[in-house]
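Before I ask anything, here is the structure I am working with.
The complex appears here without one of its protein chains, the remainder shown in place.
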Amino acid sequence: MTTTFDVSQLKVRIGSEPIIKGISMSFFSHTVTSIMGPSGCGKTTFIRCMNRLHELVPNIQVEGSISLCNQDIFSVNPMVIRRQVGMVFQRPNPFPTMSIFDNVIAGYRLNGLPLSKPDALRVVELSLNKAGLWHEVKDVLHRKGAFLSGGQQQRLCIARALAMDPSVLLLDEPTSALDPKSTAHIEDLIAELKESVSIIMVTHNIGQASRVSDYTAFLLGGELIEYGTTQKLFTVPDDPRTEEYLSRKFGA
Amino acid sequence: MGSSPIVGSNLMTGVGGFVHHNRWFKWGLLMGPCALITLVAWMVVTFGMAAWPSVSELGLGFYVTDVWDPVHDIYGGAVFIVGSILTTALAILLAAPVSFAIALFTGYYFCNGPIAMVAQWVLDLLASVPSVIFGFWGLIVLVPMIRLIETHLGVPPYGVGLFAASMVLALMMTPLMASLLRDIILTVPADLKEGALALGATSFEVVKHVVWPHTLPGMVSAIMLGVGRAIGETMAVTMVIGNANHWPTHLFDPSNTIASLIASDFGETSDPLVISHLIHLGLVLLVLSLVTGFLGRRLVRITRA
Partner (left out) sequence: MRDDRLSQRILVDRMVKCLLMGVAVTVALVLVSIIWFVASRGIGAINWTFLTSLQGSPGDLKVGILNAMLGTVMVAGFTTLVVVPFGIWCGVAMAEYPAHPLVKWAVMGMDALQSIPSILFGILAYLWLVVPMGHFSSLSGSVALAMIMLPIVVRSVEESVKQVPVTLREASLALGASPTRTILKIVIPSGLNGIVTGALLGLGRIVGETAPLLFTAFGSPFLVASVLEPVQTMPLLIYNYATSPYPDWQQMGWGASFILLVFCFMLGVFTRFLVRK
């Protein structure tokens, strides 16, 4: 099975405080991998290392290596990586000054990649279709996205990320700010998307992880406790801490 | 939600420094503040150089000489420095309690509802009235009224003078200070006020024991800011102070301030040394304004913390 990201001995510190204490794992292509764990376990930091957005934090230091398709992501300009890896954030963040149409192709505009009008139309329709939003917005493409519901805005952000044709899509708790119906919508979407793009998803919702992902990684205190297929992790986990986390969440 | 240091909302303030622009853009950007600093430095240098002839000629005596006589070539700044300070002090003395009253009105007694909204609106609009219009009104309406008072008091009925200038200044300062004070009064936590009321205090007692102590530092900073504004106020004062270059012997006597002297005499004289004297006085005004401005901001920062 081919891998997308290969993480080797990743250690992350902010100042003198260790956040991630040596994680090694590989993510497989055409799969959905969930990263879960309690608050403060480092899962958000971890996923942000994948597209080097962790560099926004002052005093952050990284040791170890991350490779994307055998390319060390720290040896190139971060923008190169970010064009191959898409990200969707916890709160939907479409650009408020742009129309829905412009939002979808924002990646091209911002990177100075020219798109002819027919190409732009094609990309917009394709991406919005993949994100399951086309039919709802096809008549209002040139309006600004503020009137869309939270779930629709999030799907717009997914379309925006997909428009760049990334090999990996990073999702940072994509449904935690949404209502249950939108959440269900997006979970269905994720299942469909893995055909074309590999997905790494941070979630604190155990049910979501079990429904949607093929592989699951359990992080605790900055360490990778267990990583395996979702089925195994949820039924017969190796590590007692995994079991304790899952039961505490499922149980009382 | 955990307090992950990397979650977006923690970066809400002070993004700068975390984002690494390319070197050209960064230094290009920083050229702006650099130019700003150069501008301010150049301002100080220009002022200093232009005032130097006066400073070297008259030295410290300038600050205590109370004669300004172009005919006999005697120049001293004492009258104007004191004039500026006196008009400002009187104006603030009048404006501060009134502003506090208005602020209590809109920030405490009627802080919700239409009265407060209308009052706030009106205050904001009044604060945007140009000072020359205040001066015009002062000249045409206030001065004749003061003349009447002066004839009743048996004082020479000039109309213009210290009193007129202070009154106009006070009226100009009031909308500003009232708005500032209202904002400060609104920061008094509701639970403190409610706690006092629950103990049976009247609303005045809540003001006396809860609101007043809480807003006192803010009051001081608002006064400082008002002082900073009032001391440099030119147009309205020039039009009603009487432009008399001597000590005021009583409240209704005409006098002069630094700003109004500069306004009336700067364009009139061609003697470079006199211009230097005027700039010298301007430097004094500059220092006074910077000091009060600095103190005011310091106090605002302390109260905000």
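Chains: A and B, in written order; residue numbering restarts at 1 for each.
Going forward, contacts are C-beta pairs under 8 Å (C-beta built on N, C-alpha and C of every residue); 3 or more make two chains touch, one makes a residue touch a chain.
The structure presented is a predicted model; accordingly, all values stated were derived computationally and were not measured.
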Open item on the list: With the missing chain put back, one of B:L58, B:A259, B:V274 or B:L299 would touch it. Which one?
Closed with: B:A259
Task: Positions on chain A contacted by the hidden chain, ascending - done: 51, 53, 56, 79-83, 86-87, 89, 91, 93-97, 106-107, 109-112, 157, 160-161, 164
Task: Contact set of chain B toward the excluded chain (per top definition) - done: 8-9, 11-17, 19-22, 25-26, 29-37, 39-40, 43, 46-47, 50, 97-98, 101-102, 104-105, 109, 119, 122, 124-126, 128-137, 139-141, 171, 174-175, 202-205, 207, 228, 231-235, 239, 259, 262-263, 266-267, 278-279, 282, 285-286, 289-290, 292-294, 297
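To be clear about the criterion, only the chains that are shown with their structure count from here on.
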- [ ] Using mean C-alpha positions as chain centres, tell me how far chain A is from chain B in Å, no decimals.
- [x] 55
